[in-house]
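What follows is a set of notes on a single structure, which appears directly below.
Shown here: the complex without one of its protein chains, the others still in place.
Think of it as A and B in the order they're written, each chain with its own count starting at 1.
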Amino acid sequence: MSGEVWVVVEALRSDVSEISYTMLAAGRVLATGLKSRLSALLIGHPLEKLAGTLGAADLVLGIEHPTLAEFNPEAYLRAATAAIEAHAPRVVLFGHTAIGTDLASGVAHRLHLPVVTSCRSFRFDGGEPQFSSLTCGGKITATGALPAPSCVVTVMPGGYKADEGRVSQAPPLEILPLPAGLETVRTSFNEFIEPPAGDVDIAKQEILVSVGRGIQNKDNIALVEALAKSLGGVVCGSRPVIDQGWLPITRLVGKSGKQVKPKLYLAVGISGAPEHLEGVSEADTMIAVNTDGKAPIFDVAHFGTTCNALELLPILTEKLRSP
Amino acid sequence: MSVATSYEFLDKVIHATSDGKQIRKCLQCGTCSGICPYGFAMDYPPRSLIAALRADDWHGVLESDTIWLCVSCFACANVCPVKIPLTRGLLSVLKTEMLIGGRIPQELQAALGNSRRYGNAMGESPKKRAEWTKDFTIPVPVLASHKEPVDVLWFVGDYGSYHPRVQQVTRALAKVLYVLDVKFGILGPEENSDGDTQAFTGEWGLFELLARKNIKALSKYRYKDILTADPHAYNALKHEYPLLGLERPVKHHTQYLMEHIDRLRPLLQNRVTMRVTYHDPCYLGRANDNNIYEEPRQLLQAIPGLELVEMPHNRSLSICCGGGGGGMWLDGFAWEKAHVRTTEWRVREAVAAGAQVLAVACSYEAPRFEDAIKSTGNEGKLAVKDIAELLAESIFG
Partner (left out) sequence: MEIVVVIKFVPDLVEDLTIDPVTHLLDRSFLRLLPNELDEHALEEALLLKEKHGGRVTVLTIDTGDVDETLFTAVAKGADRVIKITGEGFDQGVSNRRLAEIFQHALADVPFDLLLTGTQAVDDLDGFVGALLAERLGLPYVGYVTRVAAADGKLVARKEYPGGLNADITVSLPAVLGIQAAEKPPRYVVTSRVMEAMKKATIDEAKAGEAGEEPGVTVSRMSLPETGEHAEMISGGAAEVAAALVKLLRERGVVTQAR
């Protein structure tokens, strides 16, 4: 039993994902409180380049094999389970992502460990580590103790700044033995399918006007476009708007979309569910327009109004055009 | 359950209403298509629809989605020389077939799903149906906790209960009823959508579900009349609910207030010096020959200082606001297909008639016409007020 804190690193196309750094920042908080070591479990191929940005960890434990070059659910599950079983860390952090959520439950069941999901932050109470998770569309915060002696956690962004976990330095790398059965896994990675090209990259925009379900119908998107234009910005949106086909997938902000860091984020008709807010953890100014005064977005925005967007937007656009 | 041929479909249409067989007498005169507000944008406006069915082009009909432009305004049924029940029969039965085949615009799907789950098309919490009564100067009894009989059970409706603009109308009416000393009560959270508009989207099953819930609640209490400011609710309560077992006198608020005009008139103290034109709601007027045209006008004319002017399309020729038949929940679809809003026609007509105020008497209308005032650039030139609001203005200042 090592008592260590582990972070299971995520990478896509040889690029370590932002969530890994968030987890390292979170992991360091836990490791300090537990007076133990922070290790990064890195599964992939080749490992050297990937390990180069994991300096926030004390040690990188690597599992390397060509079949692990890109995420392969069952192969990664076997690798992670074998490593965790052998070392029995105190806490294992997975990302609350398409990669982490494929693995966390399987590891937890196989090793008979508790798993806590949607965690945003951790703290200590009398020396005991505590988790804080957001649930029910962001309306409820749930807290409790991280079960001892060992547990698995999925981490959502927002509780820690990714930059705090990003250190360009390669810690010592210890290669772990390959788990058995990698040749007989029942899943395999075929290929990536790229997103449609030729659209703006909202992640590079300074001014974003974001639209959610509250805009009611495609017709009204024109009002939002006009406002964005008058601000010199670009329109983006939350999941329901993209699913309806009112905006292309390249405009999606949130867990499955882009992470944005604009100067201005004007959220129109967006309730503020965690999957969306994940994409805007760091906007300089966030203004929310939503007729529901209790919408979770108002807990995150700097300014807000319950004025009806359909009335407000045309007037605002006009005032910006001719002051 | 779904039909495969034109003949099976026509058979369904004929059996849908007691006068269904009139469809066999269609002269193909085209008056229906001509008067239809969206006829120009439909693949099969009513006349063409009947022609296509006679030519056995059921597949062609099913392929088209423009039936969803039909706002169930009864304009066609009203002018048909052989009195084919086009709106209640042919058009709503076609919508039902479209639903059975899953051919439904997403916008509408949400409204119907919400109606089923929450008892209102907006998807608001049923518990909050009486929120409009909070922080309100007038006490509004909710019948479940009010143990005494009332004069009037006021069926408020979805938009009157939940839509911020229409809540203003609801409160205005409450004040008028209160000052008239009418003992009224509402169902509050026990009330579900009247279901009338859902029925005209083809969802007669959903209508029945909602109606039965309402009938259960409406049967529990003691009252003389059911009052409503919503012509859709009026229409359902008057014509359809009796078929499901509830027979009570139903009155639109304009009818009810005219019955009390002798007590109301002395209270209309303040002058409302405005030129007002009145928009006849489809469901108060020509739908099902409800023909309530004069009471609203009489009420308006009782207000001192008010000058009433008429638009050319008045009474049974009124231009639909586009909210019926699911139109309230299909504005995106209608815009994409037709690139025109009937509300804009109406607003322009009101302005051309020299009106400063467009008076309405239906829960859908105030928000719809106010949007059109903005989109036609008539802000400041024309205002929209429900008759209840104008009366309240005259009473309270």
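Throughout what follows, a residue touches a chain if its C-beta (ideal position, glycine included) is under 8 Å from a C-beta of that chain, and two chains touch if they have at least 3 such contacts.
The structure displayed is predicted, hence computed values, not measured ones.
Per the touch definition above, the residue from A:P66, A:G126 or A:P196 contacting the chain not shown is A:P196. The chain omitted from view is touched by exactly one of A:D58, A:D102 or A:E282, namely A:D102.
In the full complex, the hidden chain is touched by chain B at residues 1, 96, 99-100, 102, 104, 106, 109, 112-113, 116-118, 123-125, 127, 202-206, 208-209. The set of chain A residues touching the chain not shown comprises 12, 70-74, 77, 97-98, 101-102, 104-106, 108-110, 112-118, 133, 135-145, 147, 151, 185-196, 207, 231-232, 243, 249-250, 252, 255-259, 263-264, 284-288, 293-294, 296-308, 311-312, 315-316, 319-321, 323.
What we mean here is this: only the chains that are shown with their structure count from here on.
Inter-chain spacing, taken between the CA centroids of chain A and chain B, is 47 Å. Interface residues of chain B facing chain A in the complex, by the touch rule stated above, are 106-107, 164, 331-332, 335-336, 371, 374. For chain A in complex with chain B, the residues that touch the partner chain are 216-220, 244, 291, 308, 310-311, 314.
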